[in-house]
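This is the structure, below, for whatever I ask next.
As you look at this complex, bear in mind that one protein chain is not there, while each of the others sits in place.
Our next item is subunit A:
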């Protein structure tokens, strides 16, 4: 096994997802099969190979720092699940 139920439960926490026991087992089996398949990558020696995160020869594309029209507050909030006084509203984050 490449991955255990405990690993998957930890990844779920990092991913902000929660699963039932049976879902966790199914996911563990499926992720294990995928990671097993990905093991083929270990057949290659890539010690002296540069990684490619991106195919274009671009670095830090900048634009001029100029103010331009942007979304109105009303439009920006138009999809908010909850809002109040022009702000996004979320459950209380701090105690007290």
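One rule holds for everything that comes next: contacts are C-beta pairs under 8 Å (C-beta built on N, C-alpha and C of every residue); 3 or more make two chains touch, one makes a residue touch a chain; residues count from 1.
Here is the rule we use: contacts and distances are computed from a predicted model.
Choosing from "Glutamyl-tRNA(Gln) amidotransferase subunit A", "Ferric reductase-like transmembrane domain-containing protein", "Iron uptake system EfeUOB component EfeO/EfeM" or "ABC transporter ATP-binding protein", the protein name stored in UniProt for the chain missing from the display reads "Glutamyl-tRNA(Gln) amidotransferase subunit A".
Annotation for subunit A: contacts to the undisplayed chain at residues 3, 7-8, 11-12, 14-19, 27, 30-31, 33-35, 37-44, 46, 49-56, 58, 61, 63, 71, 75-76, 78-82, 88, 90-93.
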